[in-house]
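Excluded from the complex is one protein chain; the other protein chains are retained at their positions.
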Amino acid sequence: MPAGARTQLLNNQDQTAMPKPATPKTPNTQSSAGEGVLADKTFKSLIYACAFALMAIVGLVLFELITASGLTLHKTGFKFLTRSIWDPVAEDFGALPFIYGTLVSSLVALFLAVPLSLGTALFITELCPRWLRAPLSTCVELLAAIPSVIYGLWGIFVLAPLMREYVEPVLAKYMGWTGLFGGHMYGYGMLTAGVILAIMTLPYIASVTREVIMAVPRPQREAALALGATRWETLRMAVLRNARVGIFGAIILGLGRAMGETMAVTMVIGNRPEIARSLFAPGYTLASSIANEFNEATSAVHTSALVEMALILFALTLIVNAIARLLVWSITRGMPARGIA
Amino acid sequence: MPKLISETLGFRRRAVNAIALTLIASAAIVVTTPLIAILGTIVYRGFSGLHWSFLTQIPAPPGEVGGGMANAIAGSGMILGLACLVGIPLGIGSGVYLAEYGRNRWGNIVRFTADVLNGVPSVVIGITVYALVVATQKHFSMLAGAIALGIIMIPTVCRTTEEVLLMVPQAIREAAFGLGIPQWRTTLSVVLPTASSGIVTSVMLAFARIAGETAPLLFTTLGNGFWNLKPNQPTAALPLQIYTYAISAYDDWHDQAWTGALVLIALIIAIVITVRFAANRGALKGAY
Partner (left out) sequence: MDIGIHVHDLNAWFGTTQALYNINLEIPSKHATAIIGPSGCGKSTFVRCLNRMHETIPQATVKGLVKVEDLEIYGKGVSPVSVRRRIGMVFQKPNPFPTMSIYDNVAAGLKLNGVRNRKQLDEVVEKSLRSSALWDEVKDILKKKSGASLSGGQQQRLCIARALAVEPDVLLMDEPASALDPISTAKIEDLIFELKDRYTVVIVTHNMQQAARVAEFTAFFLMGNLVEFDVTRTMFTKPTDKRTEDYITGRFG
């Protein structure tokens, strides 16, 4: 079997195994006696210090968030999570509308992004003609490279008016019965934020999905094909089915990304701390509220409340990303997800 | 013996196959549409404002037409440069740790932490650095912004460095040891140079990522309407400026926001395309 096809098969197998260079035995440094050992130790310490710094930073994040939100953390305690008031003047705060906004906008984003990401990932890995593969994956990568603030800029001046003039009226007309598409159409609201978030999270979900799909060994596809499965049936039975844990992880990863997005969301969501049933209504997310209000915080309590929002966001994304990584790791065996990660 | 299933492929299966494959292909088309729309709009609305004055003047007072984003571009340049001083060494260092010393349980904890840090929203990092640096120093500064962006860089650089280092064959390390070269020298002079192109591309990707970050800068460098290149003062930055202008009430500032966006995205795309090019030449083996 010529080199190309064979390496292709071998590569597919290698991808499932985590490379493990044998721990190199400490080389004989007796010729340069104490000198070599000292240099080795110093180098090792420096390297370990870097790794330690990494862990320290995460610890610092947690520490600073907790200390700086001390005022409201102790004052309102857990009720902070369930109250809907946001009154800087009366110094009365509750995070519920923001948690709601974060979750809803992210879920709308996933609803739109997941089928598109899966389709794109499947297309690029399985169906795409060779010459199209690189340009198409570059396109997806570029989508990930566009900064949040530019998405927001485009959102304000292009997407929001588009939603307001064309999309929302159509939705209200045909889908209004669901109760989700009613009320005044500003263009700036939960739905528009969801759409922008969908575009932004799409490349992340797609790239991780690509990884896990490629990790499905070729013999699995062949087994399905040999049974007389059509192209789609092979994808469904051998590829998607085998990769489903990883795909789920990719989706959760996308969720984590969506929840943390700040600039684009704050520029199109309307920044109103309310819980409304309609997706047309303006909303507020944890991230966007911090961006919007932090520098204008009127009091120490206000600042503390905003930092506590950051803490909640940190905790949420921490949990979500941990779950996602564990799921993805179980498929790719710990190899770092490349490109967009 | 009568067969349980027919010999030919039924209509239903063929139809399902055709529909599914069409949907999948159309997903790819739908995905490219917003990209073209966004990039197109940026060029369309930003290009006309790309005068020399845009790149050399500082903002005019609010309401007045004219001026530019020179201070923001320069400010971004400095902040990003300082951020690299923080992010690159720590990123490569922890990457080296993970690849050379971290193939064990402790390494897995560090690896996991790197992934966790990667997933922390940039706004949270901004708040942390605010509490850590700005609140302590009692003023906003370029340095604080650089620290925040540097922290954001670390996990990307770390994980990609780990990956490229793992691709360096163990045989090379062993050859060096066999020659009596100590561990630290091997890593520095043999392994890292072999993986250097991959590390460079990872740094570039991380750079492209932080070049567009706005949220952390909101609470650290704050922004500045005038020139400032002193590290301990608030500084203008390109993404910040775009944001401020975009949400302002002035049409001229809106137009300038588009031009600023054009400059920013041009830089980022240049980096991404260069990395792609390098990857195709084998720098990041098996990347795509």
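All chains are identified by letter, namely A and B, in their written order; residue positions are counted from 1 within each chain.
Quick note on the criterion: contacts are C-beta pairs under 8 Å (C-beta built on N, C-alpha and C of every residue); 3 or more make two chains touch, one makes a residue touch a chain.
Quick caveat, the model's predicted, so the values are computed rather than measured.
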{"item": "Chains still shown that are in contact with the chain withheld from the display", "value": "A, B"}
{"item": "Of A:139, A:223 or A:275, the one touching the omitted chain in the full complex", "value": "A:223"}
{"item": "Full-complex contact with the absent chain, from B:10, B:40, B:81 or B:169", "value": "B:10"}
{"item": "Contacting the left-out chain in the complete assembly, out of A:238, A:259, A:276 or A:328", "value": "A:238"}
{"item": "Positions on chain A where the hidden chain makes contact", "value": "1-2, 4-5, 130, 217, 219-220, 222-230, 233, 237-238, 241-242, 244"}
{"item": "Positions on chain B contacted by the hidden chain, ascending", "value": "3-10, 12-13"}
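Everything below uses one rule, namely that only the chains that are shown with their structure count from here on.
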{"item": "Chain centre separation in whole Å, for chain B relative to chain A (CA means)", "value": "14"}
{"item": "Of all residues in chain B, those that touch chain A in their complex", "value": "9, 13-14, 16-17, 20-21, 23-28, 30-32, 34-35, 37-39, 41-42, 45, 89-90, 92-94, 96-98, 100-103, 108-125, 127-128, 130-132, 135, 151, 154-156, 158-160, 162-163, 166-167, 170, 173-174, 177, 180-188, 208-209, 211-215, 218-219, 222, 239, 242-243, 246-247, 254, 257-258, 261, 264-265, 268-269, 272-273, 276, 280, 284, 286-288"}
{"item": "Chain B partner contacts - residues on chain A that touch it in the complex", "value": "11, 19-29, 31-32, 36-37, 39-40, 42-44, 46-51, 53-55, 57-58, 60-61, 64-65, 67-68, 115-120, 122-124, 127-128, 133-134, 136-143, 145-154, 156-158, 199, 202, 206, 230-233, 235-236, 253, 256-257, 259-263, 267, 287, 290-291, 294-295, 306-307, 310, 313-314, 317-318, 320-322, 324-325, 334-336, 338-339, 341"}
